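A single protein chain has been omitted; all remaining protein chains appear in their positions.
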Amino acid sequence: MFADSSTTFTLIALTGVFAYSFYAVLVAGQLSLGQAGFASLAAFASTQAVPDEPMFGVVPPLAVGIVVGMVTGAFAAFVLGLPVTRLRGVFLAIATLGFAEMIRIVLINQSWTGGAQGLSVPKLVGPPEAWIAVGVIGFWFLRQGGSKLGRALAAIREDELAAKAMGIDVTRYRLAAFVTAGAVAGLFGVLWVHFSRFADPNEFSFAFAVDGLVTTVVGGSTFFLGPLLGSGFFTAVPELQRAVGIEAGWLRPFIAGVLLLVVVLFLPDGFGGLVSKLGRLRRWGGPVLARGSLVPRSPMPDRTMDGTSPPPALPAPKLPPPGDEVVRMSGVSKDYGGVHAVRDVDLEIRGGEILGLIGPNGAGKTTLVNILTGMTEPSAGEVRVLGVRLGGSVPAHRVALAGVSRTFQHSKLFERLSVLDNVLVGTHRVAPSTLLRRMLFLPSARRTERQVLASALARLERVGLAERATTPAGDLAYGDQRRLEIARALAAQPSLLVLDEPAAGMNHVEAAELSELIRTLADDGITVLLIEHNVRMVLDTCTRVVVLDFGEVIASGEPDVVARDPHVVEAYLGTAAEGEAELAVETSAHEADGSGEQ
Amino acid sequence: MTTDASPALQVDDLVVAYGRVQAVRGVSFTVPSGGLVALVGANGAGKSSILNALAGLVRPRSGSVRFGGRDVTRRPAHELVAAGLVQVPEGREVLATMTVDENLRLGAWHRRSDADERIDEMYGRFPVLAERRALQAGALSGGEQQMLAIARALVAGPSVLLMDEPSMGLAPKIVDEVFAVIAEIQAAGTTVVLVEQNARRALRAATYGYVLESGTVAHEGPADDLLADRRVIQAYLGIE
């Protein structure tokens, strides 16, 4: 049907535009099949809007159609996205698929669409239009990648819970990605019908959407050129098969199937993943996996463009004054089925404290931390954190934005992103948005980027990971992963830092360094809640200690007082007498080297 | 299955890695037949990784595991369970939506001929499970779930039992009961490898112990010696 090479050339670009509409949501880890529906709606809306003559004598008819189409697609995605973006994985895919099918059936049953016969439309799209469109869209995603939005979407894709802990409003960002997909799909719909000169509701079918998805996945959904690579591949395969004389019929789809299988099994990030690992392309935009950076081509802060001094630091949020209430929990309980993880806990944290929370494994420490950070709703009791009263409707990211940063017991790093990119995501709370300014290459965007980068590098420096900045986070040793999580949490410039077993997996030298680091943070005015298994480290580091056992607070007070408390000794040792003697040894040992308090 | 001459388990230079991160870096140890060996150390020291490698749940990067004189390195878990190397996993991992009885039947997966007898035996040994046999396992208390996890492993008729943090999240009184059961199991002739955060408790129950730090063996020795060793206490056991 499309035999000549200029047609093939146009097809690559148009298929690429469609693939970008899948890329737009895949970068946020969302799987949508509704794009055919958005494209269809936009295409038919544009058939009604495209004028015969240039509007006002200057605006070309196609431009009018594109604007109408993109607005239609974005609007449809917004309306659908409000309810459905909270669905995950295949549920989202099936819901959006259902939507697209409904659109198809509704359009077939309208008279103005020409029903099942379709509509003839003027041919307005050739190679130049198609390639300009795909160029603009590709550029958009290149620049989006390094923006605050791009970082947030990559974070959501890699680990949604950790993204929330960084203050990212997951619902809003997912919706933003979905609306972008709607707009791009709308653009495709308009271009497609004005290229094929025919608009038919049945063309925008399930199979059509699946083709678009497959194109994107094969091309790579984590690198901005991926959709174009996928489109080139799928357009080229039949051409190549024809060229080498493979006859139409069963062999061509069979080979296409085999190739698809091979790519999915052996190239997990598609062709884009392959390309971004090679050569210098990886330094181009986007949340490139592994060795790339989410801040592309930004000068490092020590070699600024015009030789001026490094950029001013990001404005730091105000810290609560020492002694002020930071956290207040009263009567907090949490039950899981028949198991009481936390029972009737009262806990107060005041500004400037280093509060240690200890207790045997399974005592309810992590549950308490999850309640405090808004990730678990308590079964009973009241919680107020930095002025935010937690309850059913307060999402975790609000707690993070109020100034609570945390690490997780089992590291929840964005493992496929670089060390630096992890910390850059951590700046979400304090970094200004750069998306639109980046699109226009405004100098202020670059200035902001330099500030953010400087801030992130400073945190890495502080935990001693600056030299590992480009390593994928998942490749770090345990101890380094723990430190990186702390750097990421610090990048948000928190008022309260919650560390959940930061010394797990560290040897005692590393643990001592960590203890030192925590004390310097407190000197800077950050309030710290330290959950730790290493009791010795807690006694050395903290100003106050709370002991949890079997979901209840069994002791609280200054470290050496708690260490002598018979309840604590019993909880840890089972038998009181023998343990007490050893605790005494322990406490006197650390007093001897001067770090104890008496 | 095992003779007195060859140890129940012989681990040589075991390395376990996740991606590029090494969780266990060259650990060697021996578990004598009928013994109770404790692996202790802080969270993240590599205890559970070792146990999972022994149970065939994680493929070690290098090193070897001999079970009753036979090389079983990288054999899958279902073969090892059938051969008598059975794990009681961390966090108990009972199948919450299935009944107590179904949990035990799954434990008897490889004992098609005498499953009923063995399950009845467990009901005799753990009367609380017999009472709750038709209840969903998720409705049991933490202590009951731990007993179910142990019973479920014993149904398989292990010659070596790997226990991962059996005291986790349990009240002190229940912990006493769990350790009493462990002592019974050993007395009945089953070899036990015990991983515990509660190091004192574990070493008191054990005949021999290994203290792990950052994926390597930092100290080893008869359990009583380790308990008495001031350096071990101060550096690795904290106040526990």
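As written, the chain order gives the labels A and B, with residue 1 at the start of each chain.
As a working rule, a residue touches a chain if its C-beta (ideal position, glycine included) is under 8 Å from a C-beta of that chain, and two chains touch if they have at least 3 such contacts.
Assume contacts and distances are computed from a predicted model.
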Just to verify: the chain that's not displayed, which of "Anti-sigma-K factor RskA", "Amino acid/amide ABC transporter membrane protein 1 (HAAT family)", "Rieske 2Fe-2S domain-containing protein" or "Choline dehydrogenase" does UniProt list as its protein name?
"Amino acid/amide ABC transporter membrane protein 1 (HAAT family)"
Which of the chains on display does the removed chain touch in the whole complex?
A, B
Touching the hidden chain in the complete assembly: which of B:V40, B:V94 or B:L129 does that?
B:V94
Please identify which residue in B:P76, B:G124 or B:P222 touches the non-displayed chain.
B:P76
Out of A:V90, A:A316, A:A380 or A:V509, which touches the unshown chain?
A:V90
In the full complex, which of A:P128, A:P268 or A:P315 touches the chain missing from this view?
A:P268
Touching the unshown chain, subunit B contributes residues 55, 57, 76-78, 80-82, 86-87, 89, 93-98, 102, 105-107, 109-110, 152, 156
Per the touch rule stated above, subunit A touches the missing chain via residues 31, 83-84, 87-91, 93-95, 97-99, 101-102, 105-106, 108-109, 206-207, 210, 213-214, 217, 249-254, 256-258, 260-261, 264-265, 268
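In this text, only the chains that are shown with their structure count from here on.
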Listed in rising order, subunit A residues that touch subunit B in their complex are 337-339, 360-363, 415, 474-479, 481, 501, 503-508, 533-536, 550, 563, 569-574, 579, 582-583, 585-586, 589
Subunit B residues touching subunit A in their complex are 19-23, 42-45, 96, 138-142, 165, 167-172, 175-176, 197-198, 200-201, 213-214, 233-236, 238-240
